[in-house]
Each structure stands twice: as C-alpha cells, then as structure tokens.
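Everything below concerns the one structure shown next.
The block that comes next holds chain A.
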Amino acid sequence: MVLKIIEYLGIVFGVIILGLLYGGIARKVIARIHRRYGPPFYQNILDVLKLFAKSNEASHGVMFNLGPVIAFTGVLVSLFFIPLGSFRPLFSFEGDIFVVFYLLVVAPLGMALGAGEGANPNATIGIARGLTLMLGYELVFFLSVLAPMIHYRTASIATLVTVQSAFPHWNVFPFFISAFAGLIALHGMMGEKPFDQVIAPHEIASGPMVEYSGKFLGLLQLYHAVGIIVETGLVVDIFFGGGNWLTFILKTFFLFITLVIINAVMPRFRIGQAVKFYWKYPLVISLIGLLIVAIWR
Partner candidate 1 sequence: MGLFKFAQSRSLWMMHFCTGCGAVEMPPTMTSRFDMERFGIAPMATPRQADILLITGYLTVKTLKRVIRSYEQMPDPKYVIGFGSCTLNGGMYWDSYNTIKRLDLYLPVDIYINGCMPRPEAIIEAFVKLREIIAKGEANGWKKYKENIKWYKENQAKVFDVKKWSVIKWE
Partner candidate 2 sequence: MGIEGKIVEDIVKRFGDKVRAEVQRERRVKFYIDPINIKPLLYYLKEKGFIHLSSISCVDWIKENQFELVYHLWSYEDKVHLMVKTKISRENPEMETMIPVFPVAETYEREIYEMFGVSFPGNPNLKPLFLEDWDGPPPMRKDFDTRAYVREKYGMIDLTEILRQGMDKIKGVRDEDEIL
C-alpha cells in the first residue's frame, strides 16, 4: 500500500518534470524556427522555481486563491485514469473515458471561478473565450474517440490500449479519419495557435492568468505542464497504441512537437472563426468516421 503511494507520487513528480521539459524544448524549437537561439531546454523548470521563490503576492480572497488549486487538482486527478506507458492507471473501469472528459472540463471552470474573483476585464474575456472554444473542440474530440469505442464495444481506456498490441495494429490505421479529426481537436485543447485565444498574450494580457503572481502563477505553469502530458497521453493511448514507458515518451514527444511546429508559424483565429471552423470541417470528418464504423459493423 505504502509502496503504491510512493510509486504514484513518483509518477506525479516525473510527469511534472517531463511536462516542463517538453515546454522548454518547445520554446527551443520555436526559436530555431525563428532563426535564433532559444533558451536552454530546462528553462521552464527554472521559471517555476523562480515563481515559487516569490513573496508578497496580491490576493483577492479565498476563491481567487482556490482557482489555480482547482485547476491543478482537476488535471492531476485525470492523470490517474490514463495508462502511461507500462504504468497501469490507478483507477480503471468501464466508462472511465467519460470520467476523464468530465475532469478535463473541471480545470477551466475552476480557473473561471478564480479569474472572476479577480475583477479584471481581461481575465473575464479570456475565460469566456476559453469556455466558448471548449464548445468547439469537445464535441469533435468526443465523436472521434467514439469510433474505436463503438468498434471494440468498450468504454475503458486500458482496454483500448490492450487491443492495439504492436505497431501494425495501432488504432490510427483503421480509424484514420477519426484520428485526423481527433488531432485537430487536440490542437485546440492544448491551446496552441491558431487556437490560443485563451492566453492571447498581446491581446488580453494573458487572459485568466493576468492577476495571478508568484506562487499561484507557478501552480498554473504546473497545471499547463501536466495538461500537456495528460492530453497527448490520452490521444496516444487511444490511437497510437500505448507501449512501454520509452515508446510512450517518444510518441507523446513527437505528437507535441508536431503541434508546436504548427503553432510557430500560424497567427491566431478570432474566437468566432475558431468555433465556426470546429463546427464545419472537423465535425463533418468525425461524423464520416463514425458513419464508416457503423456501416462496417
């Protein structure tokens, strides 16, 4: 029992460090695309350490302080349902896909409560945009995940991992249409350009993070880091066949770097354009994928 707790604490720590390293390497990749040197690859770890060493932050009340805590907790709990390489998830039962989807929504809602307390119009705009964008990508993502779920008649991530054993049996090959729509939805979920209306640094001054300073901001950076691993890990488990810990890290890394490269060269959509886009092409693509599965059955 104690061993299990230590193992899971180790997993959490490892995931945090891995997420921060991914973020740092992403900054380096973006810099090289811009034809300049970038920060060292461990820069995000230094950023978080610096933020936790700050004092004298301003606070707007209890709900304001709890916002980042709810966000971080939401994404951390959803980590326990996802198989990470060869580590079996803490909870695994039929229907845990729906629980993960629900928990991934808790985090922005927690941020919304906290940002609303801050009484800064930038934060309100940012969070309103974030929740509106969620209307776009959640549906597409769910419909694209529904295709392998219907085919294999299961609603548990661990089962979906075990039915794809080795390389030629990855789910992405039979379900490539749904996987394509799922990847577009993942792009929006991660908040990479052209879908980063939530943060939008030069437009609305970092959106919901605008009033947070010091330790709260450090917690938000950790939330973002764990969020990277959770979301790419989910897609890798469902479509690209889990694998052991080394191949899992490599797969999430390459998926993340692909999104970052698209992020480095694109501008940002307006929020209306983004939601309209999601309800046009990716929705149609995922519905076609579902139709194919239904007919094939």
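Some notes on this structure:
Criterion: contacts are C-beta pairs under 8 Å (C-beta built on N, C-alpha and C of every residue); 3 or more make two chains touch, one makes a residue touch a chain; residues count from 1.
If you want to know what made the cut, all candidates are chains of the complex that A comes from, given by their letters.
Note that the structure is a prediction, hence the values are computed from the model and not measured.
By the touch criterion defined above, chain A in this complex contacts candidate 1 out of 1 or 2. Contact residues on chain A toward candidate 1 in their complex (touch as defined above): 27, 31, 34-40, 43, 45-47, 49-50, 52-58, 201-202, 205-206, 209-214, 217.
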